[in-house]
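A single protein chain has been removed from this complex, and every other one stays in its place.
Order of writing sets the labels: A, B and C. Residues in every chain begin at 1.
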């Protein structure tokens, strides 16, 4: 099992969790630590949450679903936080409107950090007191808490990138970017024969989200999948060819959207003074990185590019089948540019690998042609955490893989990410199929 | 082949078409004929088109795709009509904004009827002059024109029902309704064993829309499907049980929608003076017909009911497999209440039939759990008519079957109807699966 | 008293009313008579009402305020019409939403005409039966009904012009326009000395709206007023000089509006094929009439022009004082182009008149710099008709004079017309002051 994936077996002792819990918790604070209190306060669009809110909400999750039910003497840090930091759990009670999270200036950042310390202390008490049965009973919830916080780490990075991008002067999240000057290879195609394949994952002693199962058969025809994602340079050719002005490449909804919004290029692309495209990154405004995967495109843009190129996007069943067929999770050559690599931006796929497509578990989430729907036999988890996934299974499209902002140990070949087809502030790109 | 379905082989002589063409054309005018010029002018919401516009647009379709290319001396009735009556064909040129079709008071209804006569005359000339090769070359386009007009016949009925419903006094489309007092049977369940099934339809010498193919395999698990659709009475139990006030039954998007819009019941249900539900129909405001299938519900409402009932909606692959498995198209007991029956509203399914589910090809279009996406290997038709289906394959859900307003000869078990999950002015209901 | 004004003494016999009532009523039907049922059905924006609705609403006014209270045996034509044709009288009960008047396809036009005949018949009975006391008691309400219908005659013309303008092919209201080829004179200025003036009109035995009084003193400084309104040609110079692209000429609200709406010129101006301005008129699209007063401008545009020209708009007190000072109502040379002249568009002012400014009671309503506010001591009329004027006294600006679409006998120097500063579908222009 490579470090790029997380299908680890669920631990059954507290000690196994304590370190992991601290690591995950520390990482959230490291991400936020580069930002001022003001940076952490702002909500630049309804989809975005303030960084401070992410810090509070991930903490609330443990308090609500683990501490309050399991730690007899647990005392809430502040009863108001149940209102402020509930995201969307109707079963847990009323909550701050999502679009108004940015209005909450109190608690200040310091108080939220004190809240984190309070809950971390209680979680340590919980782990210290827990015997093997307690762990066994709660391990799925503990894992859910950790995976939930990892998701919010990526969300934080998406959100803070958006916040900073709305400043007209392109401020940077960090001063220096790691050097990563590569070129990529000429696009190649990998064939997968048709047949009945098994995908998805039954609940067992490895953690998965409820939406990743049950395992089931799919009947696929022969297909072929690209050796790497579409690059900035390739996407620019589409732009230069009038891609955003030609209705036949677009879904009707996509065409209406880009006309209304005036989209001319991916999010964060701007024309520089000399007319060349530049890109807003965590290091501020930079020249476009031609050989890196294109990022921050919506499903509509991905599909329009595919139509222009005479190809299509893979379905999620094809994507997962290809990932399994070429065993990308175990293949060092498929090496993944995730958060841990430190780039925080997609980088070129490098030389061709004759054995497998590259970058399937890093760089950018890859749009598929599949709508986000329940798998056959899907059952939402019971209780309030059942709201985690199921209620979003309409109107959204599935993305597969992982991105340059995905936390360590979070990626899996069965992982189903999902966004609305117009959204593009995620680290989202795409790979062609045919 | 039962009269409820239309998988007829494509004719190869003109004479076979002439009568069918006249029948289809006459039916559009019969539908409109009950309405005043004012009734035919109004657009009561952006989704609705004026009846007069439907009369013009269906005519424009023949003029644009058949007459202009094929009839050498054809003279356009009025060149402005190309702008006014193009619906959404980007490749054919600019056009009247969809939401502003109701502003076009000129041409008056009489002129549109003259336009129809002009095109009908030219179509007769075309048929008279066509030899077998001409027919063979154009038969798919001719069929497309006829099926297109049949779709607009159902759309006209949906639209005029909506227009009349916005009048506070509930005017009627026609004075008298055919008598149809039935009760329905206790819900039963039909099992279909899991396995690999073939669905959809390859292009051959029978007409289908491009979105109905290619034929392909699907892997299905065992499932069971209801003997009839959910009724008004059953749906009212959901309403009475607080269904519209309980978030856990709803998709997040659906819940947000019903809160914002204040939905409390299906479209066209109102509380009467005594607090009982009444329903707006083509005969005006009437008591709710308890045993008839519930109609004018959105996907969200269908899915919420299913969640409340502890069931689910079928996928489109399940629906089609069940329809084929029980051979509903050939079964008189499955008899379909379509436009030709004259009720123009769903009627109760009657006694149970031990052989097959009832009403799969009539009464109401049935929401499925499937998003409207291209089938594997889908290719849009070439030329401007390629915009017919493919560009809508995002954000919408598939409905299967047919309704009380579906034109004769238009239904097929492979037919894929589609609407956005919030839309409910179609004759849309649903059947449960498990 | 010139025919251009209406300060006639209130009659005290029925016979004096019968002819006038018929004339007014007939004129409404003549205006509508040029239109098809479809033309009369449509509401092209929320501000616009369907012509058919105007025909019904003016009739409802007599039914509600005169017949039902005064004619013992009066039977409502249709009780539903009280809901459909109430415009905004809260005290009279609930009503059709203003923005949804265009949805009412039933009653059809024929029924509305029958409603008119029914009420006209009853009004004749009322007049026949009324003695001098009855007339005296009701004469203000009768006059209000007549003046109300005259207002709706002008509104009908405004509204139908807007409806037809939304058709992309510029259809005409009437085939032929009366010939009126004139040029205008070089702008001249008329001085009015400062001092205390009396304006407005106390209620007496001449009909005025409640908002025209009470009479009161105003203290004015010296001012000067233009001999005619600003012309199309002059306004085009402002357009050509970048007037719509220069923020310093505009109120902040006006500037925000024209940016958001993309206004580049007055309503109904379009660029013709050769780049020249053309104008939509009741005769369809025509070349701009350079010497005629500019029409269909908003207050913002009038004020921006004035700023560009280094002048200002008059206040309503200045306008009325000038009109009285130069006695324009009695001066044939000030001759008014109102509805009766038949042009239905503003025409050039012709040669200079050394005695008085021209066109103050015709061609276009003239925007003033005055907000529409109650005069000192204003009291709304009692009862439901008190809603006629007072409740609109905020956010609107006063226009003075009369227009090419003002009904005969309707203009007065004390008349206060009012619109929101962004509205421009009225026949609105302006005259400069300094």
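In this section, a residue touches a chain if its C-beta (ideal position, glycine included) is under 8 Å from a C-beta of that chain, and two chains touch if they have at least 3 such contacts.
Here the structure is a predicted model, which means the values were calculated and not measured.
Student: Quick one: jot down which shown chains the absent chain touches.
Tutor: A, C
Student: Who touches the missing chain here, C:284, C:350, C:374 or C:408?
Tutor: Touches the omitted chain: C:374.
Student: Which candidate, C:106, C:251 or C:290, sits in contact with the chain we can't see?
Tutor: C:251
Student: Looking beyond the chains shown, say which of A:15, A:167, A:264 or A:355 touches the absent one.
Tutor: A:167
Student: In the complete complex, the non-displayed chain touches which residues of chain A?
Tutor: Against the left-out chain, chain A lists 36-42, 44, 52, 80, 83-84, 96, 100, 102-106, 108-109, 163-164, 166-169, 171.
Student: Hey, which chain C residues sit against the chain that's not shown?
Tutor: Interface residues of chain C facing the absent chain: 88, 90-91, 196, 216-221, 247-248, 250-255, 299-300, 303, 315, 369-371, 373-374, 376-377, 387, 391-395, 397, 421.
By our rule, only the chains that are shown with their structure count from here on.
Student: Based on CA centres, what chain would you say lies at the far end from chain C?
Tutor: The most remote chain is A.
Student: Can you check how far apart chain B and chain C are, centre to centre, with Cα atoms defining each centre and the answer in Å?
Tutor: From the centre of chain B to the centre of chain C is 48 Å.
Student: Hey, how far is the Cα centre of chain A from the one of chain B, in Å?
Tutor: Centres of chain A and chain B (C-alpha means) sit 39 Å apart.
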